[in-house]
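Yeah, one chain of the complex is gone here, protein chain that is, but the others are all in their spots.
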Amino acid sequence: MEQQDAVFSLRDVTKTFPGVKALDRVKLDLYPGEVTALIGENGAGKSTLVKTLTGIYQPDAGSIYFQSKPIIIGNPEDARQLGITAIHQETVLFDDLSVTENIFAGNYISKGFFKQLDWAAMRQRTREILLEIEAPLDHDALLRGLSIGQKHMVAIARALSCDAHVVILDEPTAALSHHEIQELYAIVNRLKAAGKAIMFITHKFDEIFAIADRYVVYRDGAFVGEGMISNVNEQTLVEMMVARSMTEPFPKVEATIGEPVLSVRDFNHPTEFADINFTVRAGEILGFYGLVGSGRTEIMQALYGLSKAATGDVEIMGQSVHLKSPADAIAAGLVYVPEERQQQGAIVDLPIYQNISLPQLNKLNPFGFLREAGEYDLARSYGERLQVKASSWSQPVNNLSGGNQQKVVIAKWLATQPKVIVMDEPTKGIDIGSKAAVHRFMSELVQEGLAVILVSSELPEVMGMADRIIVMHEGLIVGELDRNKATAERIVGLATGGIAA
Amino acid sequence: MTNNGLLKHRESALALVIVVLILTVAAITPDFLSAKSLLGAFNDTSMLMILAMGQMLVILTRCIDLSVAANLALTGMVVAMINAAMPGVPIPLLIVLAMVMGSVLGAINGFFVWKVGVPAIVVTLGTMSIYRGVVFLLSDGAWVNSHQMSASFIDFPRNTLIGLPVMSWIALVVVAMLFFVTRHLRFGRDFYTAGGNPTAAFYTGINVGQVQFKAFVISGMLAGLCGYLWVSRYAVAYVDVASGFELQVVAACVIGGVSIMGGLGTVLGCVLGALFLGVINNALPVIGVSPFWQMAISGAVIIIAVIANAKAEKAPGRIILRRAVTGVADVNPTATVAAKS
Partner (left out) sequence: MEHVMTRTIPNTLSTPFKRYFLRWETFLLLVTVLVFFTNTQISPYFLDPWSLSDMTFNFSEKAIIALPMAMLIICREIDLSVASTIALSSVCMGLAAQAGFGIEVIFALSIIVGIGCGLFNGFIVTWFNIPSIVVTIGTMSLFRGITYVILGDTVISDYPPEFAFFGQGYVAWVISFEFTLFMILALVFYVLLHHTNFGRRTYAIGNNPVGALYSGIKVNKHKVVVFALVGAMSGLAAILLTSRLGSTRPGIAFAWELQIVTMVVLGGVSILGGSGTILGVVIAVFLMGLVTFGLGLINVPGIVMNVIIGAMLITVISIPAVLARFRERRRRSV
């Protein structure tokens, strides 16, 4: 391949947040007409990097070069002017506006002296782009009514509508089906042919080897290595990612499996999931695997009492329960460690000890009066058990690292002495050390007789920790596999809507 | 464009309710259905419509402007005093002056929201008191009465053009301009994007604070315009002019489907919301309902409208099951849709 100059480069870029160094003197080169895969574990700094490139964060140190000239990307508008466009994992779009308007927001086509908006032209162009990427969407449909996969399509269409030099795709295939992924590859190839520099962030190796020309590996915020994909194999990449051998990554300890703790029958919801049946026993870890948006979180939230429209039969410890609110669920012994740590899991502006005592105030203080000494004791006993690293129990949860925040959330629930604990993507976005701690902890919990439901999109995690794995696809259970009969190919095949179990 | 079936339905429903209201009143007092009555009601509602336009922009961007009535009172007093002291000043100049002054008062609100970071409700609560107090300071509590105002000052909004008073025309022009701006200019769409999802708007390069500032300036400018219209129409200027009117303005917007959460609302909706309140206010004395009922009915109507809007606005929730998916177009059948086995 002809050696071209990088169109876009980062040198020694550093970005620090209170308590964590997200980027540590990193290096990056993006070449026109080539796809560079950015590889790294959770907490490696990938999303911080994307936000730096799109002008949302400013680096604390280092330089960014565009066409060999040093530049400053001070805000998203700068990034847009430079032709840097990103498709994020969470689509950041306008729910109350139409598909057309979402594609052209900030980038309208205008005509005439008054710069009047040319809706006809925009609609036409929208139809063309949608046809190009084969997304059967109505250009006037409101974003609110679309599914996650469809919203992604709109985000991709938006990226195609502006004249980008650099296209960043941040985990774009998380919610796409097999066919949609192939279409995405076709679009990427078209972008390559048009001379755009593409950065593709993913942790799925089949995608890396299918689409990338080059690779860059980050670990714990630092640059580890780069090179041509043709010169490397999966094992080498993995070793660069984790810097340790992958033989026994998950501290799975066998536990005695006892009586059914949670039993769910005919659980249905009009738009989110249907015909859900499963049981979890004491001492068991039940994994729920599926693509992003396959309905797993929706089921768990409905079990937790958050959904008015869900119907079905739920039994906890053999007793039929009707959980109409989280308070009911907690009283029945079902607790939920949610996916969104900062919005749902904890109240981040409150101190650690207040977060931990929150679900149990009535139990701790039966007469209704607060007793801080009791709350501190509770925080200390469970916080120490989970090895929370903080400077004091009065520290606001916001000041802790992601991993420690998650430990506080888990501590809070443990303190209620539950029977079933549902963990929804518990290790998403936290550093490797805390991740291992959470896994080890999960093993301890089931040894003590708890039942654990682990919802995860990380295949190694699910395969390593779960006794049984339920696979979901578009709101339905498509497979239930025993630990020793599960292979990566079968699980992924089911999850992407392919072959049956 | 952002028209969707649901929004169209709400506006049609509101229009229908207004028509039913008019017909009901006409059944009791047939005179109400005359052109004179109906146009009179429209004219009476002109200022509410104009102010609702400005308030709509402010609410779209997730703010609120409680100072519009005080703004109106202050600008009205100023132009009335100028007219009383210097009757030779041409009316168009006075109107421009009122609008400029109103814009400045609005800009003060916008400044505190954008640059200082004070929540809009707090700022406008404060400026509401301040502006009204300034009316007192300027006038020393004295009124400017009709005999102190020049004939042209009072006549201007009453002159008729093709059967409609100038004031109604002004309202129509303002509504038309806002309609054009919000649908066909980027400047207008920015209010929707900045308010609908400020984070996403930031990502597309919009300065949300600046958009909020612009909304306040426009709201203030229109309040200034209404300042002149009010004192001229009622031929009097005093401290308590339009007292409590800001709540009617917000109510008109809310009834018209503008969401307090931002990003949602139309010009047509606000106009209908204003007309709805205007018809009720006009109808009550006509059918012999004591004016004491007006407030209670207004309040009840606001609550009902807000509940109706909330039910209509409810999001359909996450759509995951294949059979529940919407928004799919009738595309060219030869295009290969993402095929499922």
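Note that the chains take the letters A and B in the order they are written out, and that residue 1 is the start of every chain.
The working rule: a residue touches a chain if its C-beta (ideal position, glycine included) is under 8 Å from a C-beta of that chain, and two chains touch if they have at least 3 such contacts.
The shown structure was predicted, so the numbers you read here are calculated from the model rather than taken from an experiment.
A.B. asks: May I ask which residue of A:V20, A:M317, A:L358 or A:V492 touches the chain that does not appear here?
C.D. replies: A:L358
A.B. asks: Of the listed residues B:G117, B:G163 or B:G288, which contacts the missing chain in the full complex?
C.D. replies: Going through B:G117, B:G163 or B:G288 one by one, B:G117 is the residue touching the chain not shown.
A.B. asks: Which residue from B:A27, B:I287 or B:I303 sits in contact with the chain not drawn here?
C.D. replies: The missing chain is touched by B:I303.
A.B. asks: Spell out the interface residues on subunit B facing the chain that's missing from view.
C.D. replies: 64, 112, 116-119, 121-123, 125-130, 132-134, 136-137, 141, 239, 247, 250-251, 254, 260-261, 290, 292-300, 302-303, 306-307, 310-311
A.B. asks: List the residues of subunit A that touch the chain left out of this view.
C.D. replies: 58-60, 72, 74, 304, 306, 325-327, 329-330, 336, 338, 343-350, 353-355, 358-359, 361-362, 365, 368-370, 376, 380, 383-384, 387-388, 390-395, 412, 433, 436-437
The rule we apply is simple: only the chains that are shown with their structure count from here on.
A.B. asks: Rounded to a whole Å, what is the gap between the Cα centroids of subunit A and subunit B?
C.D. replies: 43
A.B. asks: Residues of subunit B touching subunit A in their complex?
C.D. replies: 1-4, 183-186, 189, 192-193, 196-197, 199-206, 263-264, 315-322, 324-329, 331-332, 335-341
A.B. asks: For the complex, which residues does subunit A have touching subunit B?
C.D. replies: Of all residues in subunit A, those touching subunit B are 54, 56, 75-77, 80, 92-101, 105-108, 110, 114-117, 119, 123, 130-131, 134, 136-142, 144-148, 150, 177, 179-180, 183, 270-274, 293-295, 298, 309, 474-476, 497-498.
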